[in-house]
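Quick one: the structure is below, and I'll ask about it shortly.
Removed: one protein chain of the complex. Kept in place: all other protein chains.
Per-chain numbering from 1; labels A, B and C assigned in written order.
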Amino acid sequence: MIIVIKKQKDEKQLNNLLDWIKDLGLGVHLSEGDNSTIVGLVGDTSKVDIDLVRSLDIVEGVRRIQEPYKNANRKFHPDDTIVNINGHKFGGKYFQYIAGPCSVESEKQIIEVAQAVKEAGATVLRGGAFKPRTSPYAFQGLRDAGIELLLKAKHETGMPIVTEIMSVRSLDLFKDVDIIQIGARNMQNFELLKEVGRAKKPVLLKRGLANTIEEWLMSAEYLMSEGTTDIILCERGIRTFEPYTRNTLDLSAIPLLKELTHLPIIVDPSHASGLSRLVKPLSLASVGAGADGLIIEVHNDPPHALCDGAQSLRPEQFADVVQAASVVLPLVNKVRD
Amino acid sequence: MIIVIKKQKDEKQLNNLLDWIKDLGLGVHLSEGDNSTIVGLVGDTSKVDIDLVRSLDIVEGVRRIQEPYKNANRKFHPDDTIVNINGHKFGGKYFQYIAGPCSVESEKQIIEVAQAVKEAGATVLRGGAFKPRTSPYAFQGLRDAGIELLLKAKHETGMPIVTEIMSVRSLDLFKDVDIIQIGARNMQNFELLKEVGRAKKPVLLKRGLANTIEEWLMSAEYLMSEGTTDIILCERGIRTFEPYTRNTLDLSAIPLLKELTHLPIIVDPSHASGLSRLVKPLSLASVGAGADGLIIEVHNDPPHALCDGAQSLRPEQFADVVQAASVVLPLVNKVRD
Amino acid sequence: MIIVIKKQKDEKQLNNLLDWIKDLGLGVHLSEGDNSTIVGLVGDTSKVDIDLVRSLDIVEGVRRIQEPYKNANRKFHPDDTIVNINGHKFGGKYFQYIAGPCSVESEKQIIEVAQAVKEAGATVLRGGAFKPRTSPYAFQGLRDAGIELLLKAKHETGMPIVTEIMSVRSLDLFKDVDIIQIGARNMQNFELLKEVGRAKKPVLLKRGLANTIEEWLMSAEYLMSEGTTDIILCERGIRTFEPYTRNTLDLSAIPLLKELTHLPIIVDPSHASGLSRLVKPLSLASVGAGADGLIIEVHNDPPHALCDGAQSLRPEQFADVVQAASVVLPLVNKVRD
Partner (left out) sequence: MIIVIKKQKDEKQLNNLLDWIKDLGLGVHLSEGDNSTIVGLVGDTSKVDIDLVRSLDIVEGVRRIQEPYKNANRKFHPDDTIVNINGHKFGGKYFQYIAGPCSVESEKQIIEVAQAVKEAGATVLRGGAFKPRTSPYAFQGLRDAGIELLLKAKHETGMPIVTEIMSVRSLDLFKDVDIIQIGARNMQNFELLKEVGRAKKPVLLKRGLANTIEEWLMSAEYLMSEGTTDIILCERGIRTFEPYTRNTLDLSAIPLLKELTHLPIIVDPSHASGLSRLVKPLSLASVGAGADGLIIEVHNDPPHALCDGAQSLRPEQFADVVQAASVVLPLVNKVRD
């Protein structure tokens, strides 16, 4: 960490700062320039409160040199983390499909969709039981009953399941859930991160609506600092000024994350755009960008004509995506397993 | 709500859509144009899932005419809501100062700051017991003990207190807290909103990092749909591309919110910029824009030189802000009470 | 266009508005609701000044139904525009590579790079003569002399050339340039758009730093309204809050633009990220998303070690991208020609 001190500085304040840094167990390296003094901090600066330093009267600016995350940092863990879910591997050379309906609606629906996506190539079943909705008047999911139905589908098809948690109160319900999903709106729900982290189960951690890559990795760090090791990151689009799409899918994040962290990273093209007709092009784009997997909404509901065309694909459309993507996988040195 | 149907449409799908709308108890008004067909929905459309409609194959676009929030909507509640906290009124013609330290640190600290800000003109005491921090390695607050210290300061000074809740698990601790704060990162923690809403206590609802005004009012609607009536909205800056400030304070939101909702709205100039030297100009700006109050960080810690210059003001600087702002209040038809 | 009129409206103002709409040659369709009155406009509303209408006292909101662009709109021109540059086709089923150095530096450099990228598969040569730089102290390009060198490279290799124009004053210099590039910072330089539009030459129109898809198409409309027909759109990343990448490449824009417009769209992965090591993954992603081509920075300067690793690829790295992308092209029904 580099602290730039103003030219007109109060020497006493500077000494206070230097003492404070040394009290944190860090070394200090001072160099005087014409227009400013540079203080270099040597040692583990992840515990330094950068906002506090930045706010000091004598400080002109602070620049971090070292990333503030450690457990999630590839520098300290050069090998890819492989998250193994009942034999299905995320990370490294492996590529996986997670698929299923937006919401769990009924036993028949979830089992039928599970069978269909399994046949088409998915290895993990997704389905929303607790649904985060902007409006209190919108359908909030089947909740506890939804988890039950997912477990039935798991039992029926042998597919491991992933579903979103929205409150520490429902943690007990997730005992047999294979991957706990932390949604975008809860990415910085730190109390939830801590409790889920202590469960030491695999976690699918979605990027927040408007969170930086660094903040995202810091949320992974929350989970890891409590003992979780198996984290799958999920890019799902960020908020920008563009109104045509619900979110702007940030695919540059994928090769960048491959440098910054050893954790696997998958993409959710269904939520990113909110439009089913964008799922295929964005899926191929994600594979090309080097993602470790895709999580795609698939429904199986032909008679219920209203839903036709939603952000969910029909099973045959999902199969077509899997088919097309399989051609790209060797280019990015990936295999399905 | 207006639904624009594509020119090349499937008549069967259109009829399915029209039937579905009628099943929701809404009227339908159809007008055929050269390039598209317009479906107008008549009635209470707040229950219509706009994302679902937008995703239909035959739909080109959907435009909401009516706001999706009802309890928070000024259209249905033209009179200002006045939130009365132990006789101190927020909203209408009233203006209040909330002040106190970023974090509660000790009994001596919180009581001294409380006395100082009370003398300078604050009517409500703030102080963080549970602290949302990006890093798991940063100080997380005194937690339960912090609430205890705030209650002591309340007892000592007679000032009502406001402090942030971060988990449903700590709701019991907030029994004697006068205003429960929902922080920016929890603005869309819907399960927390519902449980806090059921407590029917006054709530200070901060705007999320990158949330629209409409989403903010929908979060207020979550609280109100569970029975809460006393909500104070708090603008604290939004996330933009500008790196010089931590957030961009959105003061245009204040006169706009005055039109859209009957709820009081205050401003947090301390967190918006993260720089104490910006607090006074942004405070005067907020009063000029028509805010119903300010929440300002104040500390009282001269020997602890490091903190000097942080985003917190010293008590005498806070008194100076109160003094200066008092000149502006009559211009915006506000009084302190 | 739908205009929502406030409940408490001034009838005289409403009548003035209705008269003004009729004077524009538009039909009016009025429907009274409980909380608002809806005015539907029938006819060609592209000439209606939406900001003016929105600002009227009696107006609660305005929603456009029809896009404000006509010449660029796929609705009115369902077939893909194929831009033919000396036999190399952009759009439809065709895919092209544009490649070359960031800046033209010398005759030797530009000719060597041209030969190298031609051999690797590029069909059009790029190179900056006029360079838009944030700082007046940074290298501004060889300017007129740079154009001369590009023309020599064109003569030597037979490759058509594309280079950026920054001022109407240099339009004469672009007589023999095959494609005139309008850069991101000039996307809304309307006087430049008009003059370039009158030249009726092929134009490469980059998306502005923070411009919406609609504004981008409106800038194409400026060119088309002056007579230009051959426009290639170029996505190059948009500005977001994320600091790790220079820009956020918006690949969702590609399938969306395919619906909205008939114009070809290519991607610039070099400028989007500013990092050469991201060029390959983002190139594959762009092809997967359905782009009609790529524009990639390539340099050929091994002795000048400093530049090694810049956002430019070396020729052999570029050849590797072309090789890898060729596997994806059939998946998106594209051929090189």
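Going forward, a residue touches a chain if its C-beta (ideal position, glycine included) is under 8 Å from a C-beta of that chain, and two chains touch if they have at least 3 such contacts.
It should be emphasised that the depicted structure is a prediction, and the values quoted were computed from it without experimental measurement.
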{"item": "Touch partners, limited to displayed chains, of the chain removed from view", "value": "A, B, C"}
{"item": "Of C:124, C:192 or C:287, the one touching the omitted chain in the full complex", "value": "C:192"}
{"item": "Residue among C:1, C:17 or C:332 touching the omitted chain", "value": "C:17"}
{"item": "Per the touch definition above, residue among B:210, B:232, B:265 or B:298 touching the missing chain", "value": "B:210"}
{"item": "Residues of chain C (touch criterion as defined above) contacting the omitted chain", "value": "12-13, 16-17, 20, 46-47, 49, 51-52, 54-59, 68, 130, 132-140, 166-169, 185-186, 188-192, 194, 208-211, 215, 218, 221-222, 225-226, 239, 246, 274-276, 305-311"}
{"item": "For chain B, residues in touch with the removed chain", "value": "210, 212-214, 237-238, 240-245, 248-256, 272-273, 277-278, 281-290, 324, 327-328, 330-332"}
{"item": "Where the missing chain touches chain A, by residue", "value": "2, 4, 7, 29, 31, 33, 35-36, 38, 40, 42, 61, 63, 65-66, 75, 210, 239-241, 243"}
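To be clear about the criterion, only the chains that are shown with their structure count from here on.
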{"item": "Overall pattern in which the protein chains touch one another (line/ring/star/complete/other)", "value": "complete"}
{"item": "By mean Cα position, the chain sitting nearest the middle", "value": "A"}
{"item": "Where chain B and chain C are represented by their mean Cα positions, the distance between them in whole Å", "value": "39"}
{"item": "Between chain A and chain B, centroid-to-centroid distance (C-alpha), Å", "value": "26"}
{"item": "Averaged-CA centre spacing for the pair chain C and chain A, given as whole angstrom", "value": "31"}
{"item": "Multi-partner residues of chain C (each touching 2 or more other chains)", "value": "210, 240-241, 243"}
